[in-house]
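As you look at this complex, bear in mind that one protein chain is not there, while each of the others sits in place.
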Amino acid sequence: MSTRTEGAVAEPEAGTVELSYREAINAALADELASDPTTLLMGEDVATAGGVFKTNEGLSDTFGTDRIRNTPICENGFMGVALGMAVTGLRPIVEIMFSDFLPTAADAIVNELPKFRFMSGGQCEVPVTVRAIGGGTGRFGTQHSATGESWYMGLPGLKVATAGTPGSAYSVLRAAIRSNDPVIFFEHKGLYGRKGPVVRGDGGISPLGDAAVLREGSDVTIVATLLMLDRALAAAEQLAGDGIDAEVVELRWLRPFDVDSVQASLAKTKRLLIAEEQVHVAGWGASLISELTLRGWRWDNAPHVVSLPDHLLIPYSPSLEDALIPSAERIAAEARAAVGK
Amino acid sequence: MSTRTEGAVAEPEAGTVELSYREAINAALADELASDPTTLLMGEDVATAGGVFKTNEGLSDTFGTDRIRNTPICENGFMGVALGMAVTGLRPIVEIMFSDFLPTAADAIVNELPKFRFMSGGQCEVPVTVRAIGGGTGRFGTQHSATGESWYMGLPGLKVATAGTPGSAYSVLRAAIRSNDPVIFFEHKGLYGRKGPVVRGDGGISPLGDAAVLREGSDVTIVATLLMLDRALAAAEQLAGDGIDAEVVELRWLRPFDVDSVQASLAKTKRLLIAEEQVHVAGWGASLISELTLRGWRWDNAPHVVSLPDHLLIPYSPSLEDALIPSAERIAAEARAAVGK
Amino acid sequence: MSGDRRLTWYRQMVEIRLFEDKVQELFMQGRIEGTTHLCQGQEAVSVGAVSALRDDDYLTITYRGHGHALARGMSMTAAFGELMGLTSGCCRGVGGSMHLTDFSRGLIGAFAIVGAGLPVAVGAAMSSKLRGSDAAALTFFGDGATNIGTFHEALNMASVWKAPVVFVIENNLYGEYSPVRDTTPVDDLADRAKAHGMPGVVVDGQDIGAVHQAVSEALARGRAGDGPTLIEAKTYRYRGHSRTDPAKYRKPGELEQWRERDPITLLGAELAAAGLLDEAAQKALHDEVQQQVDDAADEAAQAPVITLEEVEDYVYAH
Partner (left out) sequence: MSGDRRLTWYRQMVEIRLFEDKVQELFMQGRIEGTTHLCQGQEAVSVGAVSALRDDDYLTITYRGHGHALARGMSMTAAFGELMGLTSGCCRGVGGSMHLTDFSRGLIGAFAIVGAGLPVAVGAAMSSKLRGSDAAALTFFGDGATNIGTFHEALNMASVWKAPVVFVIENNLYGEYSPVRDTTPVDDLADRAKAHGMPGVVVDGQDIGAVHQAVSEALARGRAGDGPTLIEAKTYRYRGHSRTDPAKYRKPGELEQWRERDPITLLGAELAAAGLLDEAAQKALHDEVQQQVDDAADEAAQAPVITLEEVEDYVYAH
């Protein structure tokens, strides 16, 4: 029922283009909406003024307000609506304006979406994609700055994705929308203006589940997501200046969890640095260290972690927010410590 | 404002008594309600028929239905009510009938309770205790079997506790209720009938945050919570028969996270086995391995884990539920593998 | 209303009644584990409402949904098998008593989280509307569910979007152990419809004709594009909330009073008076259905339990 329905609309031309992270999201949405008439986008003010973060610019003009649908303010309610649509022939994409609002919809996210197919004995598929916009540096304060990326990675039945560059935003979001299982795709609001190359078109869709090595290196493996990925790449540039050759791995998928790619990189560099914009406990970084350990990795070089402190929350105070969210400099410094230089 | 108010009622006599896990919960509630008139218990049907799991037997007769208060079905709503009570002079205890319903109240749990004091610049205290009743083996199916114990351990501002024996149920719950910060206390519905010694009275209140070594041993450290703790103790008995001396550590608090106690035990046994009734990824077990690794532990003996499979959910099917939830035998077998016997 | 239809209704209600009695028996014997939420006394609501649906309409139910699933055409064997956790079950034993689901009949979900089914039904209704079909959706839930946020969120969305969905409250006077009056400050739950700009209808849940009529009108309204309707069926559950609940919280005499308006007895009397099914025929039908119930339970019990390998495919579609 929920297998994709190819639409009449022709696929856009493939080819690499320079887009902002925001434009990449917009392009991924436009291309999927054009390619499959059963897809639709819903959420609060998604159809007005291009959405609150302007990621949906032009979509309601092109696809109409039936398919680009504003909802009342009721996250748990419209997440359930998306589930009902998904099991009856549509492929809804749900926008959650701030990742901090995911808990408002947590019953649907934890108890319904991932379990629905299972409890029915495999009678249905649940092709729902949730776009959650999160992250700090915006001075949005304690209730509007969470990345939320690890909150739901321990839920079998769900898939969890992230994007830290325009290229991954386009390719991962398209892969997420094409999945016949529920996916939460995390965006970072601090990256919308960031520009980068995007392989547009079906050729640009990355395999679901794969991490990506965005920079090859031999001295240390830096694993990161979202804004930390962006800063890890900047840190790698700084490190190159000091003759430190960092490999940067983007963990685009947290479920499925691509430990293999990280292990392969680690086998080469022997040193691991995790950069996460979240508390380390209960996050993907801790799980990564655990999985590698369970696979027998001996940590002759102890792993290093740059993350949010375990005993603090994100305050509004701009200077404190800057002090708490790891900078490229902090990542670079920790990488130096990791390689002992 | 929320510092405890000593009531007129005298403390019950101290002394060790044999109680069931259910009776221990009941005693902890009764003793705290008696010792502080500002405490109250609220939740769905908490005052009727002793509550759905009969943990509240007699409380409404003793303390009245103002303080043992039935609520409508609206977890997020009454969690918010508890917050409002807590910052205005009361110390509410909230019962969540199944841990699976915690996501229904997740906005209050994630965005309000742990952040309220912080966002106000320290103007208030939030003495709310949430009793979440979780766990499998009851054939309650996919939406009523989660322990939920690790879902909220990554939230600064919150405290998270568990109890795997009648003794810890009494001592940890009383410590939780006396905390001036929000605490989620996890109970396991598969343990209510289990009997054990309880040190009743103020002397029985354990220090907040401490893990407990429930069985000393020298060959392997088994860390567990809730039902897995109960089964780990049974496994230890089986292992003793084979001449394997297992140390069993109950991780009574997940936040604060008592890594020290585990490390101390590990320094002695050199071998770690984690038993958890949850997917390993994103759980306390993964965080424990990560924290130990970050402290420089080298894992000359790789840690072992017994947990729920990462690619499955709990089905109703009784035989499958039994196959999925780690038994004492599986824990013992994994311990043997850990010690190489 | 044609006599034939009422005869079908009568049989279906008897089937549900005896099915539930058997479930209780099997639960006591430990052949059904975990929990059960039975609906004896509420049969006129499920049968009356479901019989108003078209085959292509969508339906969501709750943990108290055995009767509704049977009314929608699920075989007793598939229902018993599910409760026993065997591959003869509609969900092959994976779902259990609280999750009787059958997509082949548009029964797209049985919800164990109070209120969770309502938005899903709204989604199915909107999906149908967006796909250009005039199929509607119907969702059953209890009085207690009208106090949780999702109830209101679902009604609000359905109303602003004019979704072809019918919300049916089975007001059996209790949410678990709590009488409605202790948790809900209105006399008629149907009045809550006004808060969402839709009609609210109160119907006698023991009168199957009245239930069928009200639901038929609401479905027609939805298909015509006039939006959702909230229907409150006043009814009563004879058994406790679940498992072995003795229901000590009932008012004295309350149960007996309701039994006097038993939906099966009421329709039986109507059929006898109309000369369509006399007492003897009714007795014979009960015996026949009892046999059918016992046979179905035995047949369901023959099936094997599903393997871990098989359930792995149910987690992800890939």
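By written order: A, B and C. Residues from 1 in each chain.
Please note the rule applied: a contact is a pair of C-beta atoms (placed from the backbone, for glycine too) under 8 Å apart; a residue touches a chain by one contact, two chains touch by 3 or more.
Predicted, not measured: the structure shown is a model, and the values here were computed from it.
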### Task
Sort through B:Gly50, B:Pro103 or B:Gly157 and give me the one touching the missing partner chain.
B:Gly157
### Query
Looking at the whole complex, which of A:Arg139, A:Lys195, A:Lys270 or A:Arg330 touches the chain that is not displayed?
A:Arg139
### Summary
In the whole complex, of C:Leu7, C:Val160, C:Ala220 or C:Ala272, the residue touching the missing chain would be C:Val160
### Summary
Touch with the missing chain holds, among B:Met119, B:Met228 or B:Leu313, for B:Met119
### Query
Which residue from B:Leu59, B:Ala82 or B:Leu312 sits in contact with the chain not drawn here?
B:Ala82
### Task
List the residues of chain A that touch the chain left out of this view.
44-45, 48-49, 52, 70-77, 100-101, 104, 138-144, 311-313, 315-320, 323-324
### Query
What is the set of chain B residues that contact the non-displayed chain in the whole complex?
1-2, 38, 40, 66-67, 71-72, 74, 76-90, 92, 107-108, 111-112, 116-127, 156-157, 159, 180-181
### Message
What does the interface between chain C and the hidden chain look like in terms of residue numbers?
### Response
147-153, 156, 159-160, 182-186, 191-192, 194-198
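Keep this in mind: only the chains that are shown with their structure count from here on.
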### Task
State the chain with the largest centre-to-centre distance from chain A, centres being mean CA positions.
C
### Averaged-CA centre spacing for the pair chain C and chain A, given as whole angstrom
40
#### Entry: Distance from chain C to chain B - Cα centre to Cα centre, in angstrom
36
### Query
Can you list the chain B residues in contact with two or more other chains?
100-101, 104, 141-143, 311-313, 315
### Query
In chain C, which residues are in touch with two or more of the other chains?
93-95, 99, 113, 149, 311, 315-316
